[in-house]
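Below: one structure, written as structure tokens.
Only a single protein chain was left out; the remaining protein chains are all shown in position.
A and B label the chains in the order they appear, each numbered from 1.
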Amino acid sequence: MHDRMDAMERRLATLEDREEIRNLIATYGPLADSGKAEAVAALWTADGEYEVVGFATARGRAAIAGLIEGPTHQGLIAQGCAHVLAPVTVEVDGDRATAIGHSVVLRTGESGGFEVYRVSANRWTLGRTSEGWRVVHRANAMLDGNEAARLLMSPL
Amino acid sequence: MHDRMDAMERRLATLEDREEIRNLIATYGPLADSGKAEAVAALWTADGEYEVVGFATARGRAAIAGLIEGPTHQGLIAQGCAHVLAPVTVEVDGDRATAIGHSVVLRTGESGGFEVYRVSANRWTLGRTSEGWRVVHRANAMLDGNEAARLLMSPL
Partner (left out) sequence: MHDRMDAMERRLATLEDREEIRNLIATYGPLADSGKAEAVAALWTADGEYEVVGFATARGRAAIAGLIEGPTHQGLIAQGCAHVLAPVTVEVDGDRATAIGHSVVLRTGESGGFEVYRVSANRWTLGRTSEGWRVVHRANAMLDGNEAARLLMSPL
């Protein structure tokens, strides 16, 4: 009986981990589009990283908040933008997890209609912390035909 | 032992609530694109509301079905359209829940290719009813740079 309960608790915990990770990633877009820099940064661990492959890596929450507060992102918000993150495929291994999925940035174009601004591959490495699951590393690469994006999308 | 089972049942119920809410929202797009007006309306409570912020609010199932049956939506369907709803971030609090996420309407353009027609923020308020979770209020605002959309996307 106890064995059966132990097994059920493990299965529950696995489902809860996946649910929490999926929800964490689904929170990024709304927070980014509403300009909540501190809340975006708090999705990462204290020394978490956001790497745009081949371009730059923001390290730590202050740097990540800085991306949201910076002129590029603030310009996008003022113009009208949506950071849409597609469903992710998730693999949990103890206190680490990997999630892979697309992100698409849509924005209001000069003609007033919407246009597709960026389409990227994302590979998220997540860690279990005392505050719950947090992003340890997010790697992002544009799906413009470069090999980097295909590597991020490759099987877990 | 009973306490342990009680705790597991509560955790299961939480996961089931989140699963049901996610599935309910994922059903909207396919139903809207196939023109199933009654089925769309049945996602809402009897007196549920669909508010397009700053524009109009449809109150009750007949009014919501009317949006699907109306000439604007029927024209989109005939032309070719997709109401794509991104993953939502969900917070459940007893018999109420809030979900936040993007919606994107794509349509066939005049040149025959597809174009991005609308990109919106959505904030869903849901309630537990005897029929399961239903939409009490959906607020939608275009992400065209206006403040209303950013408010809908702000933290739960």
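Quick note on the criterion: a contact is a pair of C-beta atoms (placed from the backbone, for glycine too) under 8 Å apart; a residue touches a chain by one contact, two chains touch by 3 or more.
These numbers come from a predicted model, not from an experiment.
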For this session: Have a look at A:18, A:73 or A:138 and name the one touching the chain we're not showing.
Result: A:18
For this session: Return the single residue from A:43, A:65, A:90 or A:126 that touches the missing chain.
Result: A:90
Seminar exercise, completed: Note that subunit A touches the chain not displayed via residues 1, 4-5, 8, 11-12, 15, 18, 86-90, 100-102, 104, 115-119, 121, 142-146, 149-151, 153-155
Problem set entry | Chain not shown, touching residues in subunit B | 1, 5, 8-9, 12, 15-16, 19, 22-23, 25-27, 29-31, 33-36, 39, 77-82, 84-87, 106, 108, 113-116
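The definition used in the following text is that only the chains that are shown with their structure count from here on.
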For this session: Calculate how many whole Å lie between the centre of subunit A and the centre of subunit B, each centre taken as the average of the chain's C-alpha atoms.
Result: 22
